[in-house]
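Moving on to chain A:
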Amino acid sequence: MLKVTDLHASVGDKEILRGINLEVKAGEVHAIMGPNGSGKSTLASVLAGNDKFTVTSGSVTFEGEDMLSMSVEERAHKGMFLGFQYPVEIPGVTMANFMKLAVNERRKAEGKEPLTAAEFLRLMREKSAVVELDAKMTSRAVNEGFSGGEKKKNEIFQMAMLDPKLAVLDETDSGLDIDALRIVATGVTRLHTPQNATVVITHYQRLLDYIVPDVVHVLYKGRIIYSGDKSLALKLEKEGYDWLINDYKE
Partner candidate 1 sequence: MKEREEDILKKLESSEYEYGFTSDIETETLPKGLNEGIIRLISQKKGEPEWMLESRLKAFRHWQKMPLPTWAHLQIPEIDFQDIIYYAEPKPRKKLSSVDEIDPELKRTFDKLGIPLEEQMALAGVAVDAVIDSVSVKTTFRETLAEKGIIFCSISEAVREYPDLVRKYLGSVVSYADNFYAALNAAVFSDGSFCYIPKGVRCPMELSTYFRINAEGTGQFERTLIVADEGAYVSYLEGCTAPRRDENQLHAAVVEIVVERDAEVKYSTVQNWYPGDKDGKGGIYNFVTKRGICHENARLSWTQVETGSAITWKYPSCVLAGDNSVGEFYSVAMTNNYQQADTGTKMIHLGRNTRSRIVSKGISAGHSENSYRGLVKIAPKAENARNFSQCDSLLIGDKCGAHTFPHIDSRNRSAMLEHEATTSKISDEQLFYCRQRGVSTEDAVGLIVNGYAREVLAKLPMEFAVEAQKLLSLSLEGSVG
Partner candidate 2 sequence: MDVTKLVEQGLFQLFEGVRVDDGTDLSKPLLVLNPKSPVVEVTTTERVSLALLCTDSVSSKVTLRLAPQAKCSVALLCLGRGVLALDVEQGAESESRITTALLSDATLSYNVRLLGERAASEFDGLYIATGNDHCSVSLNVRHEVAECKSRSMIKGVAAGTATGEFRGLVYVAKDAQRTDAEQQNRNIELDRSHIVALPQLEIYADDVRCSHGSTVGRADEEAVFYMRQRGLSEADARRLLLEGFVQEVAQACDVAHICRMMAEEIDKRLLTI
């Protein structure tokens, strides 16, 4: 589904991704771990098409298509979803309005008719249950005045609404208490099917108790230096990264 080959990206003069190789197939869950500043969030941003970063070389294909030449919203229409580490507050724009436009733009790109108001409301109600989201939240402005936990739940709710093929969740677990973590993680798991794929970027093993990965990657200094199965996450939790990164220190 997603194939990243020798991807290099920089911000200003500073190279942050230095040759990423990653392949994610339908039905898989990948976890990307690594110490602070290793480039995890940059990778997520680059996949989503944030022009703050410049791709200097390498390729990214999504279902066989060159993704790097697509705009941010085209990638979204193709089914790429980024769960933001810091979901942005959008004052004055209600969740309902925002989601209606997002869902219908996606449908338009797929050549489908827009949802009627009634169909849309039904969809909202149905999906808000996935993350135990208070229905009242949909009349509030996007992320504005939301607690940390509400913002992250809201990301997963939007993911449910948009039904992506590939979801990249950037530190979705950060700043969550144990209850919110359970709700968010359960939501992600419920949305997972053999047809879609999930990439979870995380610092902590605890999220992976709920979202069980098929592959765990360690990102360090802009490269994936090690990949293993779910036991790798446990080992990292216990022993830290030193045993892995010593060889890569400059």
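Quick notes on this structure:
The criterion applied here is as follows: a residue touches a chain if its C-beta (ideal position, glycine included) is under 8 Å from a C-beta of that chain, and two chains touch if they have at least 3 such contacts; residues count from 1.
Candidate selection criterion: all candidates are chains of the complex that A comes from, given by their letters.
Quick caveat: nothing in here was measured; it's all calculated off a predicted structure.
Among the chains 1 or 2 offered as candidates, the one in contact with chain A in this complex is candidate 2. Considering their complex, residues 48-50, 71-73, 75-77, 81-82, 84, 87-93, 97-99, 101-103, 105-106, 109, 141, 158, 162 of chain A touch candidate 2.
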